[in-house]
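Quick one: the structure is below, questions incoming.
Just one protein chain is left out here, and the rest sit where they should.
For chain A:
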Amino acid sequence: MPNDPERPRRVTVEPGGPVLVEGPVEVVGDDGTVTTSRRFAAAICTCRRSRTYPWCDTSHRRRVKKGEETS
């Protein structure tokens, strides 16, 4: 739907996080397997830590010990 010459597909890069791509989208893995998301946008993991790769599962988030400043 959003991918034509008048309206190119929009991709948004979150620093330190996923790449957001307007959906629906297919991701082709190293081994050729294709994963599909029908969502209005898909968050593609760039940190490789996701347990639901290729989709971001927020595993990229910073981890803090108890009492450590969070801001």
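Basically, a contact is a pair of C-beta atoms (placed from the backbone, for glycine too) under 8 Å apart; a residue touches a chain by one contact, two chains touch by 3 or more; residues count from 1.
Following the convention adopted for this analysis, contacts and distances are computed from a predicted model.
**Student:** One chain isn't displayed here; going by UniProt, is it "Dimethylglycine catabolism protein DgcB", "Glycerol operon regulatory protein", "Iron-containing redox enzyme family protein" or "Ectoine/hydroxyectoine ABC transporter permease subunit EhuD"?
**Tutor:** Of "Dimethylglycine catabolism protein DgcB", "Glycerol operon regulatory protein", "Iron-containing redox enzyme family protein" or "Ectoine/hydroxyectoine ABC transporter permease subunit EhuD", the absent chain's UniProt record names it "Iron-containing redox enzyme family protein".
**Student:** Which parts of chain A face the unshown chain closely enough to count as touching?
**Tutor:** Contact residues on chain A toward the absent chain are 12, 14, 17-18, 20, 38-43, 51-52, 55-58, 61-66, 70-71.
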